[in-house]
Each structure stands twice: as C-alpha cells, then as structure tokens.
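Removed from the display is one protein chain of the complex; every other protein chain stays in position.
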Amino acid sequence: MTSYLARRAGIVLVSLFGASVAVFAVLAVLPGSPAQVILGTQATPQAVRQLSAQIGTNKPLWDQYLHWVHGLLIGQLGQSYISHQPIGPQIAQALTVTGPLILLALAVGTLVALPLGLGGALHNGKLTGALLGGLSQVGIAVPSFVGGIVLIIIFGVKLRLLPSSGFPGWSEPGQALRSLVLPAATLGLVEGAILSRYVRASVLDQLRSDYLRTARSKGLSRARALWRHGLRNAMVPLVTVLGLELAALIVGAIVVENVFSLPGVGQLLLNAVGNRDLLVVQDIVMLLAAVVLVINLVVDLSYRLLDPRVRD
Amino acid sequence: MAAKAAMAVAGTAMLAAATVAGTAGAASATAASGATLVVASSVFPPTLDPTANAAAAIDEVFEYNVYQNLVELDPKGQVVPVLATKYTVAPNGLRYSFEVRRGVHFSNGDLMTPADVVYSLKRAANPKDNYPYGVLLQDLSSVAASGDKVVVTLAHPDNQFLYDLAAYSNGVVLDPKTVSTLATKPVGTGPYEFASEVTNYSITLKRNPYYWGKAPGVSEVEFRYFSNANSEIEALKTGQVQVIDNLSNPQDAKQFQGGGFKLISGPTNGKIQVTINNSYGPLANVKVRQALQYATDKQAILDAAGGGYGRVIASDDVPGDPWYMPNVNRTYAYNPAKAKKLLAEAGYPHGFSLVLTLPPYNYALTAGPLVQADLEAVGVKVAIKDIQWPLWLTQVFSKHDYQLTIVDHVEARDISEYGDCTYYWVFAGCKTVAAMLAQAQAAKTLAGEVAGYQAVVKLINKEAVNDWLYNPDQLTAAKSDVVGLPGSGLTESFDLSHVSVGGRLASSLAAEGYSP
Partner (left out) sequence: MTAAPVEIAGACQRDRAGIRRWARNPSAAAGGALVGLIVAVALVSLVWTPYPPLAVDPSHSLAGPSWSHPLGTDQYGRDVLSRLMAGSRVSLYAGVVSVLVATVAGVPAGLLAAQWGGVPAQVVLRLSDVLYAFPALLAAIVLSAALGSSTTTAMLAIGIAFVPVLVRVTRSNALVVLGSDYVLAARAYGRRPLAILRRHVLPNIATTLIAQMSLLFSLAILAEAGLDYLGLGTTPPTASWGDMIQTAQNYLSQDPLLSVWPGTAIFLAVLGFSLLGEGTAELRNARLGRSA
C-alpha cells in the first residue's frame, strides 16, 4: 500500500513539474510583454526596456522559471506586475467566492443525481426509466453558460427574484448566498445530470448482482433489497465519480463565474490573461492543476481502501 | 490645535477658490449626509496607483476624488486652482510660482507641505519613475519650495504646462511616507479616502475626515464593476446602483430619459478614428486618404455606434481644445462619387484591398462593418480582423504592422503626436508639424498659440492623415435625485467631490459644469 501511495504521489509530482514547465513555456512565447501593456499607448521602446528591467521580465527565461518555482515551493506567490499587489491574498479573496460556489454546486449535483439515477435504475426498461434517462441526456447536452443565461432570464429579469450577477461579499451572508443560488444551480444541474448516469449504471449493476437476487428470492422487494444490501456497494464507484466531478466543477466554475460576473478565481484568471498579468496566470493555473491532481490521487487511494478487490 | 485649525479654516475661506470652498449661501446641506452612492463602471483598474499605469480606469476613481493636484480641470475643461490658492507666471513664460494652500492634510492625518509638492513634481518628472504622462513634465529645469510657495522653472516656455499639470496623474501631490504602498493603500488630500477593494468587483471610498474643503454630500462611494452591459442596466433599474458612469451601449440611453432617471451627456476628448498607416502602399498617397474620408458616412457611424450622441470630426479637433474649429469638422462631407474620382486620379480606378484590424471595443466592432461597407462601395475591398488589446499594442501600435484600424484616442490635446515621426500612423509631414507646434508653444500670447495650433489642425485635415469619425459624448445615466455629477467627460476623473443625493447644487458649481 505504501509503495502504491509512493508511486502515485511520485506521478503527481512529475505531472506538476511537467505542467509548470509547459505553462511557463507557453506563456513565455506570448506576444506583448507586460511592460508594453502597462505603459499602453505611452510606451516608447526605451520606457518598455526600462520597465521590463524593473519588473524582471528581461532576465533569461530559465532564471525567471527557477525564481518562480522557488517562490511556489516556499509559498510566496509573488507580486503582480500590473497591480503591484501580492498575488496570494488576491487568490485567497477570490477563493471565498469560488469555494462556496463549488461546494453548493456539489450539493445541488448530488441532490439531482441520486433521485434521477436511482429512479432511472429502478424503472429501467420502462417508460419512466426512459424518460428519466432522456432527462439526464438533456441535462448533459445543455451547455452551462446557456443554462445559466436561461436561469437569469427567468429568475433575474422576468421574475426579479434573484440577482442576475455580482457578489456583495460575505459581510451580508444572506445577500451573498442569494447571489450564489443561480450560479450553483447552473453548475450543479449540469453536473448532476452527468453524475446521474453513473449512479444509474452503478445501481443497475447492483440490481443484477447475485446476492441481491438471493435477497429477492427470500421475499424482499427490489427497492428493499437494494436498500439493505446494494446501496453501500453502489456508492463505492461513486466516490471515484465524485472526485472526478469535483475536478470538472472547478473548471466549470470558470465559465459560470463569467456568466454571473462573480469575482472568483475564474474571473481572476480570465482577467489576468487579458491584461497579460503573466505571473497571476501561471500561479492560478498551477494551483488549479495541483488541486485537480491531488483530488484524483485522493480518490484513487480511497477507492483502493474501500474496495480491497481492486488491484492496480 | 483647535485655534490652528480655526485659523486654517478661516484662511481657507478667505482664499476662496472658485471650486470647492465657495459654496456660500447655497443649500447643499439638506442632502442625506449618511448616504452611500454606488456607481456602475465597466473596467476594473489594473492597479490602484494612477502614477504607475496609463489606464483611464484608475484615474476615473482616484483622480480628484482621492488624490488632488495643484491645479485641476473643472467639467468644462478649464484649469482651476485647488491645492494651489493662486499662481503667477513670469513674463518670460518660464517661471511658475504656486502659492500652496495651507492647512491641508492627507487622509492619514499628515500635513501637506510645499516640500511634499516639490517631491511629487520631481517624482513625476523623473523618467525612472515611469509616470504614464511623465514625458510631458520632463522639460523642467528646476522645482523648489520657498516658504509657502513652490517655484517651477521650465527649460522652454509651454502654454500647456498648467493643463498638463491639471489633467493627468503627473500633478498628484503625494505623501512621501506612503509612496512604497501606493498600489495597495492610496493616500491623498481629496474629499474621499480609499477604504477597501474587492478585485474585479468593487472599490469603496469613504469621506476623508481630514479634508480641508467642504465635505461631499455622501459619506461613501462605491464603484462597482460590471463586465456585461445588461447587468449594468439591470442594476440601475433595480436600484442596486444609482449611477452608471458611461453607458456601454449608447442605444440604452433612451431608457433613462425620464421615469425617475436622468441622462447627462457631455463631450469627451475622444477621437474615434480610422487610423491610416500612411506608410502602406496606396495609403501613402494623399488623394487616396482623402478619398477614404469622402467615402465614409460618418454621421451614420455616429448614429449606429454612438447612438447619435457626439459630433462628427474631420481632424484632431474636439470641443475641449482651445483651438477647436467646428467648421473644419464639416469638411469631407459624405460623397462616394468624389471618393471614386479621387481614387481614379491617384491611379486606382479599380480600387485595391485593405485589412482593417479591430480592437475588442464596442465602438470599433460596430463601426468596423460600416466602414467596410462604405469602402467597398467605392471599390476598396476591406477584410476585417479582430484582435485582443495587448496584441493591438504590440502589433499595431509598436510594430506598425497594420493598414487600417479603428481606435478611440482618449487623451486630451494630443495633437503633438502628429509631430512625432515614430507615432504609429507614420505621417510624412511629421517634421513640419513638429516645427509648427514648437513655434506655437513658444508664442507670447494665448491667441498666438491658438492660431499656431489651428494651423496644424488645418494641415493634418488637408493631408487627411487619418479618417476621423466622431468625438463621442460621455453618457451618464443616474437616478434623478443624484446631484452634482460631472457634466462632461473632459477630465479623466469621474469627479464626485460635489455629489449629493437630494438637495440642490450651488449655482457656482453649475456654472463650472457639474450637473444640477
């Protein structure tokens, strides 16, 4: 087990290293230096050279790379060239929006996936089952930004029930939660539809298993048998899927934050790309990649722990 | 301490500058003093420090509201003394003597001294400090304090010096002790102090408790940023915000004319133009450039892209300039037949092809296809290419790798760019313009200077250096009870020094251009 853990952790580290090189290399060939963007239409070649020297973007690439990685490892994410603000606190502040958004979306997604998947499995082969299956197909095919806009039209513009954009900050928790309802619903409904298909397949597998048939032959109804025996086993692969969904939610949040103008990590990333705030882009991309890789690692390990039959 | 403060107040009242302190008798005090004003805007400042970055979004929030200059611009574009109580100019035009206002405190309580003014001016003039418009101040031969006065000596006479000191962040007076944290905690002498910010979302300013002048009518101002025109409008309609500083879609202006709202439209310094790369093939020929101007239906573009708010221009010639000539802007009236004739005379009877590069701004994306259609009608085939702003800066602006582009030149009085031979439209007559401008700047009288500039305006109009389209208006939409908003976009600042919710505006302020 420890050797497995060590091996997997090693792969994560290699992936992170590879990602850092890739991200840095790709951004290094960006046309348009940060100095140019800062000086804007007042940029003379001399001023650009001088500012580049000041902010350190004229040093050799390997020097900049090592400097950056070193900063990452000791937890100093550096200072933005453009805003001159420390990047760490900026990301932390953005996380106060993105974090709760993802958790809420996960909750919504689970609430959607379980009934949809269970119902579909229990009524498999019948009309209800087909309809539920169709519903999940529809949910997957609707892009998150389209779903979000439709929700804005209904609840924001027509009914005026919920704010259609923005986030007032946690100083007013009630208002803050209200602004997260539509975004979380958008993210969660789509992910829930995807998740429901795994739930359905997993529950179906259980329904066809031998010991469940035994339970039924003893006189238990299908649902009863499932409840007493199958559900726990059905949940095992769900841990895997939940982990994967978490990764997908993190990425999906980038789009949804844009739809609802939420000042989260996604907005920070997109604005930084537009402003050529390279250091911010690099830091956020590495952070997101690290989170996704670690989640996958944890899911792999827990899967192994939960199901001793799994061999690598 | 109290006696000193009383003296300072009395002194201030005596040195009544036309702007802030002179509201004697006018009833603005009835306004709700505890009110918060929320202003909707679209571009979040890339940094909080207006001396580090040219982006207008920064000046909009901080200039005049948090930071102040020796002299500032009122909404009509006139230079008025603020941190200076008065100033004199020596007859040789080289020596400016400013009397610095006494009893002024920064928002952290520090007293502002003439030494601080000297420090700030020297910092602006130093090329190493990279002030966005620092180059305008690099002609100083000395800056020194003597008693309550600050004396600035220029190397050459410059009739625009006071304007340049007023219009940009070059003139902000800084507290030297706070310079290392300007990007995170701006500290100035203005009516508001910086309270907090949520990146990409909002910036909050609170009333400055140490402010030397009359306190503004609201206790707090929040600039809130919307990336989307629809949410901006919804926010005003639902009361989440009370003001939109400048409508992103001019077509939305109609919704706010009445019904509890008001629309404030006033000129800006912007020149929305089709920039012509004078060094590219057919475009080097003046007749071709003139043909492009005749071929463009500028009024139709103003109607489509600007909602009709603004005015058509035919040179670098806008109402904010002292040398403004409305009749010059009436030249090159829409005439496709004449355009075709000129093209034939220039040797292109069958036209030619061009690429029009567009930055991602609303006015450009709207005007682009219209310009394309207008030019196709006279035989010039245009292909449109959209690029992002940083790429525009490198490719178009620095490398001159373009043929036509549409952009809004927002800086005021920037006609000197036509005398800069490296500027991206590569005008062949740049040296002539430079000489004419140098002469005008050295003129002994204002009238002489104005005449000199007017000659330049006419020259570049005749040479059709660019295909100027229109000068847009600033369209501010607000709830009708918001009083004292700036009535124009002639300054980079969204000047909220005199704003209040409810109440009436002093007639002196209305005369300066604040909206009643």
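Every chain is named by a letter (A and B) in the order it is written, and numbering of its residues begins at 1.
By our rule, a contact is a pair of C-beta atoms (placed from the backbone, for glycine too) under 8 Å apart; a residue touches a chain by one contact, two chains touch by 3 or more.
Bear in mind that the values here come from a model prediction, so they are computed numbers and not experimental data.
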Quick one: jot down which shown chains the absent chain touches.
A, B
Among A:Ala6, A:Ala53, A:Leu111 or A:Val138, which one is in touch with the chain left out?
A:Val138
Options B:Glu99, B:Glu193, B:Glu234 or B:Glu449, residue touching the unrepresented chain:
B:Glu234
Which subunit B residues would touch the chain omitted from the figure, given the whole complex?
228-230, 233-234, 237, 248-249, 251, 300, 303-304, 360, 365-366, 368-370, 373, 384-388, 391
In subunit A, positions touching the absent partner:
11, 14-15, 18-19, 23, 26-27, 29-31, 137-138, 140-146, 149-150, 152-153, 156-157, 164, 208, 247, 250-251, 254-255, 258-259, 269-270, 273, 281, 285, 288-289, 292-293, 296
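Just so we're on the same page, only the chains that are shown with their structure count from here on.
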How many angstrom lie between the centres of subunit A and subunit B, each centre taken as the mean Cα position?
42
Interface residues, subunit B side, partner subunit A - complex
44, 46-49, 52-55, 127-128, 130, 132-133, 135, 182-184, 198-201, 224, 226-228, 230-231, 234-235, 238, 240, 388-391, 393-395, 397-398, 411, 422
Per the contact definition, I'd like the list of subunit A residues that touch subunit B in the complex.
31-33, 36-45, 47, 50-51, 54, 82-85, 90, 93-94, 156-157, 160, 163-167, 169, 258, 261, 263, 267-268, 271, 274-277
